[in-house]
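Only a part of the assembly is drawn; its chains keep their places, and the rest are absent.
As written, the chains take the letters A and B, and residue 1 is the first residue of each chain.
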Amino acid sequence: MPQSSFSTSFRVTWVDTDAAGVVHYSNYFRFFERAEEEFYRHLGFDFTNFREMGLWFPRVEAFCQYKKPARYGDLLVVEVGVEELKEKSAKLNFKVMKKENADLLALGHLVIVAVDKQTEHATRIPVDIATKLRLFMKQIL
Amino acid sequence: MPQSSFSTSFRVTWVDTDAAGVVHYSNYFRFFERAEEEFYRHLGFDFTNFREMGLWFPRVEAFCQYKKPARYGDLLVVEVGVEELKEKSAKLNFKVMKKENADLLALGHLVIVAVDKQTEHATRIPVDIATKLRLFMKQIL
């Protein structure tokens, strides 16, 4: 049975917070991206590889639901999964939890599209990338 | 006929961009919030007033669809409307356009909830705020 999610862990820093004493809502999207970057690195490629292939993976959609606030110093666990994989796009989902007590803090997703840097049009996700991403798709029973 | 949207305008700064040469996707949420702040100021209240009332308006949902990239120096127009107004929550929608050519760059929304700072539970949006927000609801024909 293939692995279905990847997770990474990091701490909330002071600059992540705002005057309400909690993490600013826009920073969860930085957390998603940071987990995404680690996920790609785990799969053996990064944004630099993509550029060398003449590819770019802009986001076309970003979403987050906030359940409980994260605070300075909290150790977070961010889980990444692949929710959908199409020919030219993928939907990654994210789950942000507080490590200490496994509290769910936020849920969200990003939709990314493979774009050819020359033509600036959507293009196929390279086979080796698609193959690796498929391993992280949620299991359908 | 009531007014149905508010808009504000500002420029993309260098720090908003990333190494792809375009505005980083998380910064559109900063743009939404900045427009939201100007919107509240236009309505005659700000986050400081809310705090004095013992209220807090955390976001419970944030969403953005990216249509075209914004670049350094672009003059943006951000339009704010009220999509839904419930007893304890409101859904604000946002439209980011490039002023020069009215190109649509991004669309999104925020769902905010009124929270009593003491009890930390959702509470009614104060009548005067609800009344003002209602003026900016999209017209239903």
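Heads up, the rule we're going with is that a residue touches a chain if its C-beta (ideal position, glycine included) is under 8 Å from a C-beta of that chain, and two chains touch if they have at least 3 such contacts.
These numbers come from a predicted model, not from an experiment.
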item	value
Given 2 placed chains, full-complex copy number	4
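Here is the rule we go by: only the chains that are shown with their structure count from here on.
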item	value
Degree value of the rotation bringing chain A onto chain B, based on Cα positions, nearest 5	180
Where chain A and chain B are represented by their mean Cα positions, the distance between them in whole Å	24
Contact footprint of chain A on chain B as seen in their complex	20, 22, 25-27, 29-30, 33, 56, 58-66, 69
